[in-house]
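What you see is the complex with one protein chain gone and the rest in place.
Moving on to chain A:
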Amino acid sequence: MDLSNKNTESTRSRRRYVVSKRLDRIFLELGDVYAFIARFFKELWFPPYELKEIINQCYEIGVRSLPLISLTGFIIGIVFTNQSRPSLADFGAAALLPALISVAIIRAIGPLVTALIAAGRVASGIGAELGSMRVTEQIDAMEVSATNPYKFLVVSRVLASTLMIPALTMYTTLVSLLGGYLNIRQNEQTSLTTFFYQVFEAITFLDLAASSVKSVIFGFTIGMVGCYKGYNSSKGTEGVGKAANSSVVTAMFLIFIEELLIMQVINALRSF
């Protein structure tokens, strides 16, 4: 039997089941998730603001992700351009390559690739870190010393992730376009000015706005999933591993669902 104080606020004796043990657990879990997210929006506005921790986390999430993001974004730009060329060339439309990669990268690939990489690096990192803090009673230690662990650990990380993922997305987009440009330059001898002229001509304000909104939502999801899984992990080293693993899986799953839903909304807006 696990006597851990998982989510101390909601530790109760739940001996009678409304429907069945499994169904009750699902609904209770959904209730806990809702309460966890609602608490973020409640605590966000009130001091202490833990600015130092937010800056630390922005550094961890943003700056430390740069090498991986740079390499991945650059390679994706090159590969995507290279793979798209033959199809366009078949229709005699190789000149539209900059426009195609611009639309693809800004609308979908940039935000999605950044979010998936961040889900792997950031969500798992947060899940493992908070899970380990839960297991070793560091979160309880904060609570008994009258420090709000949710504010210090969760609000700071979710906020940092929500701020940094859009910044990383912009960076990935630029690096991917650069990769694409280098590939085009090598094959079509297009100048940088012409390339970027065609890039910006192909996209609209709605594309940029949608990409930004999407990356904010992805950032919030990544931070929130990592924090929820870690903060509520069960006792033992197995719990830490599970928290890290399930942070990545859940974050990736939610990112794809969100991508699908946002795409529908944007298409609906575009048709107006």
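Some points to look at:
We take it that a contact is a pair of C-beta atoms (placed from the backbone, for glycine too) under 8 Å apart; a residue touches a chain by one contact, two chains touch by 3 or more; residues count from 1.
As a convention for this text, contacts and distances are computed from a predicted model.
Taken from the listed names "FecR family protein", "ABC transporter ATP-binding protein", "Hydrogenase-4 component E" or "Nitrite/sulfite reductase", the protein name that UniProt assigns to the chain not shown is "ABC transporter ATP-binding protein".
Only one residue in the set A:Leu51, A:Ala146 or A:Leu260 touches the chain that does not appear here, and it is A:Ala146.
Contact between chain A and the unshown chain involves residues 1-3, 5, 8, 11-15, 48, 132-133, 136-138, 140-141, 143-147.
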